[in-house]
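Here the complex is missing one protein chain, while the rest keep their positions.
We just call them A, B and C in the order they show up, numbering each chain from 1.
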Amino acid sequence: MRNAALRIALPLVLLLAGATSALAEGAEADFKAAYAAAEAANKQAGSLRNQWTTTAATLAAAKKAADAGEFDKATASAREAEALAKASIFQATSEKERWKDMEIR
Amino acid sequence: MKLRSAIHLASAALALALLALAASSVIAADKVDPVADAKAFRKFFTDKFPKVKLEDFVNGPYSMDEGLHKQWEEKEQFPPYEFSLEMGKEMFSKPFKNGKSFEDCFPNKGIGIRQNYPYFDEKEGKVITLELALNRCREANGEPPLSYVRDEMAALTAYMAFTSRGKPFDIKIPNDPRALQAYENGKEYFYTRRGQLNFSCATCHVQSPGERIRAEVLAPALGILNAMPIYRSEWSGMGTTSRRFTTCNSQIRGVPFNPQDDEYRNVEYYLSYVSNGLPISGPGARP
Amino acid sequence: MTTTGNEFPATRRLILQGAGAVALVGLGNLPFLAPVLAAANDKYPEEAFKAKNEADAIKALYGKAAEASDKVKMDAPEIAENGAVVPVAVTTTLADVTSISFLVHENPVVLVASYKIPAGTVPSVANRIKMAKTSNIIVVVEAGGKVYSATKEVKVTVGGCGG
Partner (left out) sequence: MASTIRVRATSSGETTEVQALIQHPMDSGFVKDAKGETIPPHFIQQLTFEYDGKPVFSADWGGGVSKDPYVKFAFKGGKKGDDLKVSWVDNKGATDTTTAKIQ
C-alpha cells in the first residue's frame, strides 16, 4: 500500500514541481520581454526628447516587483510602461506639426 | 488608471486642436517673422487683459488678481529676495582665485546689462543665456561651474537683474539663419505639448493666465522672464530661469532636460524676444 | 534632478557664521545680550506653545479667556497665495494694550506668535505666518487687564503648475 502510494505520489510531485518552475520561468521570460520592449520604447521617446516621468516611475515599479519575484505584477507594469512610452512617442510625433495650431499669430 | 487619463487628455487635446484649427482657418505662415510674432504676442495679451498696463505684465500673477496684488505689496515692503540680492552683490565682485571676478567677464562690469540676455553668438552659432555666461566666466577663470538651479546662481542673476530694473528687454536676432532657427526652435518648444498631462508652456501661460490651476494664479507668458530669478513661497527660496523650466516640465510629468540644453536656451531666447520692450523687474517674489 | 529641493543652504551657513561670530566675541556679547533678553521677557511661554487648542493657549498666556471684540481689526487675505507665507496684521483702538498674539486653529501648534507691547509702542503688528490648511486665524489683544479677540477664516490651497 505505502509503496504503491509513493509510486504514484512521487512522480506527481516531481511533475508538479517541474510544472511550477516552468511556469515561473515562463513568467520571468514574459517579464523580461515586456520590460525590454518598454525600455526600447522609452529609449525611442528619449531620442525624440519627450520622455514622461510616469514611464520611468512605472518601469521602476516593474523592476521592483520583478526583484520581489512577483512576475505577473512586474509584467503588467512593464506593459503599462510600454504603453506610456508609446503614447509619449505618439505625442512627440504628432506635435511636430500640431504645435503650430496653438501659435499666437 | 494613469494610462486611461493620458488617453482622455490626449483625446480632449485632439478635440481642442481640431477646434483651434477650424477657428484659425489655417493661416499658412511658414516664413519666420519674429517682428510680426512679437507684435501679435503682445496684442494677444493686451487684448485679453485690457485693464492690465503693458509694463505690469512683468509682475505675473500679481497683475491679474486683486487679492494677490495686495499680498504682494505687503511682501514687497521687505521682499524675501533681499538676502539673495545681497549675497549676489557680494559674490559678483569677490575675486576668484586668479584675482579676477565676474565683473571682468561682462560689459560695464555686469551692471545694467540683464536686458541684453540671452543673445545669439554668431561665432558659436548658439544662444548664450545669462546663466550660461556666468558659468562660462567661472570656468574661464579656473573655477568650477555653479549649479544652474541653486541659490548661488539665483543670487548672481538676482543682482544683475536688480541693477537692470526698468530697462526694457532688448533681445536681438542677428541676420544669421542659425539665429532665426534657434528662435523658431524656441517657439516650437513653447507651443509643443509634452508630458503625460499633454501641456505645452502655452497651455498654462497663454490660454489660462489669470486663472487658477489648483490654487495658483498662472502668470502670463508676456513678461514672464522679466521677473527672473524669483523667490517662490512654494519653494521657500530662490529659483533661476533654469529651475523654472525644469520644474515646469516635471509638473506636467515630462522628464526635464538638463539645464541649459538647447531646448531651454532656445525657448528662453524666443520668450525674451517676444517680451522685448517690457522692463526688467527681477528679482521677483511669487507665490 | 535636484530641482525641487526646499533647502536654502545659504541660510544655514549664514546662521552658523552668525553663531560662530557670537562665540568668538562670546564673552564680550554676553553682558549685553543677557540683560536685553531678560528685560524683554524673561521667560519663553513654553506651555502656551504646547497648547493643542486656542482656548488653552490663551489661558496659558493670559490666565483668562478672550472675548470677541470689534475693536480688534485683523487684516488677512481671503485666499492665501501660499500657506507658507500668509501676511497678517492687527491693529486696535483699545487703550492700554500690553500684548498681541496670533493663533491658527488648524495648525499643529495653534499659537504662532505673541508680542509684548510696552507703554509707548503703537498697538499694531504685522507679520507673516504659516498655515497648514484653510483655517480660522485668531488674534488676541490684551488691554487694560482684559483679553479680546477677532477671528477670520483664510483659505489655503497649494500646488500646481503656477507662478
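FYI, a contact is a pair of C-beta atoms (placed from the backbone, for glycine too) under 8 Å apart; a residue touches a chain by one contact, two chains touch by 3 or more.
Everything numeric in this text was worked out from a predicted model, so none of it was measured.
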Interface partners of the hidden chain - shown chains only, full complex considered: B, C
Candidate in contact with the missing chain, chosen from C:69, C:92, C:107 or C:149: C:107
From B:116, B:236 or B:250, residue that would touch the chain that is not displayed: B:236
Where the missing chain touches chain B, by residue: 77-78, 80, 82-83, 86-87, 90, 236
Touching residues on chain C - with respect to the absent chain: 4-8, 11-12, 14-15, 17-19, 22, 29, 32-33, 36-37, 39-41, 44-45, 48-49, 84-86, 89, 104, 107-109, 111-118, 120-122, 124-130, 132
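The rule we apply is simple: only the chains that are shown with their structure count from here on.
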Chain pair with the most C-beta contacts: B-C
Chain whose Cα centroid lies at the greatest distance from that of chain B: A
Separation of mean Cα positions, chain C and chain A [Å, integer]: 53
Residue list for chain C, restricted to those that touch at least two other chains: none
Residues of chain A touching at least two other chains: none
Touching residues (chain side chain A, partner chain B) in the complex: 46, 49-54, 56, 58, 80, 83-84, 87-88, 90-92, 95, 98-105
In the complex with chain B, residue positions of chain C that touch it: 1-4, 6-11, 14, 77-82, 84-85, 87, 89, 126, 128, 156-163
Residues of chain B touching chain A in the complex: 2-3, 6-7, 10, 17, 20-21, 24, 27, 29, 36-37, 40-41, 44, 187-188, 191-196, 198, 200, 202-203, 206, 250, 253-255, 257, 263
